[in-house]
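Here the structure is laid out as C-alpha cells; the discussion comes afterwards.
With one protein chain held back, the other chains of the complex are shown just where they sit.
Order as written gives the chain letters A, B and C; numbering starts at 1 within each chain.
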Amino acid sequence: MRKIPRNELKQDITLATLEAAAQRLSNWGNWGPDDELGTLNYITPADLVAAAALVRKGKSFSLGLDFNQEGPQLTGWGGRFNPIHVMLATGTDAVAGRQDEGKLRYADDMVSMPLQCGTQWDALGHIFYGEKMWNGYDARLVDSAGAKKNSIDKTRAKMIGRGVLLDIPRFLGGDYLEDGYGISNSELDACAKAQGVEIRRGDFVIVRTGQMEQRLAQKDWGTYAAGPAPGLRFETCEWIREKQIAAICADTWGCEVRPNESTVAFQPWHWIVIPMIGITMGEIFYLKELAEDCAADKVYEFLFCAPPLPITGAVGSPINPMAVK
Amino acid sequence: MRKIPRNELKQDITLATLEAAAQRLSNWGNWGPDDELGTLNYITPADLVAAAALVRKGKSFSLGLDFNQEGPQLTGWGGRFNPIHVMLATGTDAVAGRQDEGKLRYADDMVSMPLQCGTQWDALGHIFYGEKMWNGYDARLVDSAGAKKNSIDKTRAKMIGRGVLLDIPRFLGGDYLEDGYGISNSELDACAKAQGVEIRRGDFVIVRTGQMEQRLAQKDWGTYAAGPAPGLRFETCEWIREKQIAAICADTWGCEVRPNESTVAFQPWHWIVIPMIGITMGEIFYLKELAEDCAADKVYEFLFCAPPLPITGAVGSPINPMAVK
Amino acid sequence: MRKIPRNELKQDITLATLEAAAQRLSNWGNWGPDDELGTLNYITPADLVAAAALVRKGKSFSLGLDFNQEGPQLTGWGGRFNPIHVMLATGTDAVAGRQDEGKLRYADDMVSMPLQCGTQWDALGHIFYGEKMWNGYDARLVDSAGAKKNSIDKTRAKMIGRGVLLDIPRFLGGDYLEDGYGISNSELDACAKAQGVEIRRGDFVIVRTGQMEQRLAQKDWGTYAAGPAPGLRFETCEWIREKQIAAICADTWGCEVRPNESTVAFQPWHWIVIPMIGITMGEIFYLKELAEDCAADKVYEFLFCAPPLPITGAVGSPINPMAVK
Partner (left out) sequence: MRKIPRNELKQDITLATLEAAAQRLSNWGNWGPDDELGTLNYITPADLVAAAALVRKGKSFSLGLDFNQEGPQLTGWGGRFNPIHVMLATGTDAVAGRQDEGKLRYADDMVSMPLQCGTQWDALGHIFYGEKMWNGYDARLVDSAGAKKNSIDKTRAKMIGRGVLLDIPRFLGGDYLEDGYGISNSELDACAKAQGVEIRRGDFVIVRTGQMEQRLAQKDWGTYAAGPAPGLRFETCEWIREKQIAAICADTWGCEVRPNESTVAFQPWHWIVIPMIGITMGEIFYLKELAEDCAADKVYEFLFCAPPLPITGAVGSPINPMAVK
C-alpha cells in the first residue's frame, strides 16, 4: 500500500488557544436554550428530499466495521473493550432436543459492548468543555444514571441526509495517510474540488484517511485506538463551523490527528467541536468499498443513513451506517 | 382507546400441517446453495432507486422503541432481559477533576443487552425447522461461538428499500387489536386496498396492530413479551411467500397471533417463515407517529432503512428503523 | 409460619440526630489515618485461634442464597438486577462435535451481576456521610474507575473469625418478624442471653429476622428489596459500636428496619454504621439450616468464613459465607 508520509505538526495549542476557539466558535443558543441536537438542526426537509434523489444506481454500502473480539479495542482506553457476543440458546441445544419442551427450536444471543467500541456516533454529551457540555448544560447532568441532556437517543430520527466522502489519500495519490498526518482546511477544500463535489450546509461529511484499511491489511490494529493516527488538524474546527455541516465522520478512532497538536489537552479538537460547535461525530467508519466505488464512478455524494440505537441517556451508539448511491 | 375485539381462532395446526407447509413453501435453493439472505434477494437496484423516490416531503420517522429498563422484557422469556446501560465515565467525575490527569473531560458508556430485547431483526439463523435452518444448513452451525451461517451481519448492506405500512386497526375502525386477534390474508389485502397502496416484490411490509401503543398508554407491558397478542394468522405464510416481500415487521413481540393456532408448536408461523421461506422478520417496532402521518396524508409507502449492527455470528440485532416520506 | 407482629416506630430521626450520632460514634482515626479496614481491625490472631476451636462436630453451612434469575432484585433499586449467567461453551456443543478441533470437550460460563444483588458484603466505600466516607476519605475517591479507598479487596484476608447467630424470631416465639418490626438494643442483649451466647469484641454478628425464609416459602419476594422489612432499629448503632464487633450481618436486603425511622434519610442507620463506625455489613444471608441447627444443639457460636472476591476497587462483593460448628 502506498503511504502518504506524515507532515510535522507543532504541538502549540495552549489552554488560551482553546478558550479563544471555544468562545469564537460557540454555537450555544443558536437553536434555543433547550436544544440538544446541535448542527443536526441544519438539515431541512428539502435537504432530505435532495439527498434521496442521490440514489441513482441503487447500490448500498455498509460502513460498519464488524463488531467482534477482533476489533480495535486493544489498549482498553477508558476501560473500553471489544464486543462480547454470547449465545442464550443454540442450534446444538435445539438438535440435542433440549428445547423441545418449549415447542420451538431457536437460537438467541446477547452482547456486552462499550457504545464506542466500534463504528459509532459520539453524542453531544460525550465531551465536556470545563464544567459544561453542548448548549451550556452542566456536565454533571451526565451521571451514573446516564445523560439527562444531549444523549444520543435525542437524535433518533435525524441521522439521515446527504453524505459526502472526502478521500484524502486518493486525492494525494496514495492508499493511506501515515500516522501523525494532519489534514488541513485547504486540503479539505482542495480534495472536494478535485473530486468535483461541493460541501453544503447540512451534510454528513466523511473523511477517509485509509488508516483502518491499512490496519486491516496488516492484521494488526497497533496504535489504532487512542494512539498515533492521521486525522483532522485543529484548524478544521473553523472549517466545520463555517461550512455548517451536520456531522463529521472518519475511518479513525478519533477523527483528529494524533499525536495531537497540544501537550496540554488530549484530543483538543474534540474539546471544541462537540461541546462548543455542537456537531455529532462519527468514528471508526469502514470506507473501503464506498471509496472504491466513488473513485470508479467519480460520484462522491450519496444518501447517508445511520440511525443510532435509542438507548436512553447514552452518550454514544454503535451504528452500521449506510451509503446509497 | 378503541379496541377491535379478538376473533376466535382454532388451535388446529398439527405437526403434519407444519410439515406440509414447510415443503410447500420452502424457498431453499432458490438463490443457490450458498445463500444466506433469503427473501432480501428480491430487492433489486431499481427497487432502491424507486424507494428513494418516495422521499417527497422530507420527513423522517424513528421506529425504534427506547432501549432502557422500562422495556417489555418482563417475563424473561428465554433468559432475555431489558438493556443494562452503564456509564464508564461521567460528567460528575469530570467536574470533580477525576479525569484531569488524562487531559480530557468526557463521558462514556456501555450496554449489555439481548439482541432481541427491543426493536429488532431476527436473523435467518434465529429459528430452526427440525435440525435445519434457512437454505438447509445444519442447525448445529449455530453453537456457543455464534452462527456460522445465516447470521445477521450477512445482511449488513441489505436493509433498505420500499416500506409499506398496513395499519390494520385503523382499517378496521379502531385504535388497536385485542390480544388474540388473528389477521388473515384477506384482511391484509383489503387493508392495502383501502389504504391505496400496493404490496410489491421486495417490499418491507410493516403490520401495525396497535398493541404496543395500547401497552405504552396503560404503562404496563402485561403479556406483551411471549404472551397473548394480536398478530398474523398462520395462513399468512402463504401470503408472504406469494407476495415475494423482502421482510415482514410488526409492532408486537412476535408478529404472529397468540395464543397460537397450535398446541403442538410454539409460534408455528415462525417455524415456517424464517427457516423455510427465508424471510427476515422485524419485531417490536414503534409505529405511532408513522401511522398517524400515513393516516393524515394517505401515503402508506416510504423509504425504509434499518441497518443491523454487524455483530459477527449474531442471530438478531437491535435496530432503530427509519421511515422517510 | 408464625409471624411476630410489627411494632410501631416513630419516624423522628432528623438530620440533627444523624449529625450528633455521626460525631458521637465516629471511629475515624482509631486505627490511624491510612486505615481502610475499620472494625475488622478488632479481630486478633488469638480470636482466630479461638474461633477455629468452635469447630466441634465438623458440620458446615452455606449461608449464600442461590445466585440466579429468581433472586430478589425485582424492583431494580439503583439499577440492580438479578445475576445473568450465560454459557460460553456447552455439553451440547461438545457432543455435537463442535469443539473437537480444539481437542477438548468442555463447558464454560460467565456472569454479569451487581455486586450487591444477593448475599454480599458492603465495602466501607459503599455509603457516604456528607462528602466523606470511612476514616474521613473524600467520597469522590469513588468514581467511575472504582474506589481508590475502602474497597472490598482490602479486606481480602480478614473475613474470618467467630460468628454468632442472634435468632430474634425464635427468641420471640415465632418464625419470622413482620415487615416493619424494629429490633432494639435490649432485644439483642436479651436474645443473646436467652441463647446462652456472649457477644465479644471482633465477632461477626448475624441477625436472623426470618424474612427471607418467609419470602422463599411464599415464593414471592414482594417488597424484599428496598421495601418494608424487619430489621435493626437506629439505636443499634450504639450497640454495634460499644460491643466492638467486627461485622454485622442479616437475612434482609438492608439490615435495618424499613420503613426507616426517618423521613429525611433513606436507610439512616447505614449513614452512620458504615462511614462513621467503619463496620462492614453483610446482607441477604440465607440462615435457615444454620438457625435450625443452633436451635437443636443450643450452640449459637461457630467459625465464620466469608472471603470476598478481591475485585479491585469494588464497593461490595457477592459471597457464600460459611459457618462451621
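The rule is short, and it goes like this: a contact is a pair of C-beta atoms (placed from the backbone, for glycine too) under 8 Å apart; a residue touches a chain by one contact, two chains touch by 3 or more.
Bear in mind that the values here come from a model prediction, so they are computed numbers and not experimental data.
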| item | value |
| --- | --- |
| Which displayed chains the unshown chain touches | A, B, C |
| Absent-chain contact - pick from B:Ser26, B:Asn82 or B:Ser112 | B:Ser112 |
| Residue in contact with the excluded chain [from C:Gly38, C:Pro72, C:Pro114 or C:Pro230] | C:Pro114 |
| Option touching the unshown chain, where C:Gly38, C:Pro83, C:Gly182 or C:Gly210 are the choices | C:Pro83 |
| Residues belonging to chain A that touch the chain removed from view | 69, 76, 79, 81, 84, 86-90, 92-93, 96, 98, 112, 140, 143-145 |
| Hidden partner chain, residues of chain C it touches | 44-49, 51-62, 64-68, 78-80, 83, 85-92, 94-95, 102-116, 125-131, 133, 138-147, 153, 156-160, 264-267, 270-271, 303, 305-316, 318-322, 324 |
| Touch residues of chain B, complete complex, unshown partner | 79, 86-88, 90, 92-93, 95-96, 98, 110, 112, 144-145 |
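Assume only the chains that are shown with their structure count from here on.
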| item | value |
| --- | --- |
| Smallest count of steps, each to a touching chain, taking chain A to chain C | 1 |
| Where chain B and chain C are represented by their mean Cα positions, the distance between them in whole Å | 45 |
| Residues of chain A touching at least two other chains | 79, 86-88, 90, 92, 95, 110, 112, 144-145 |
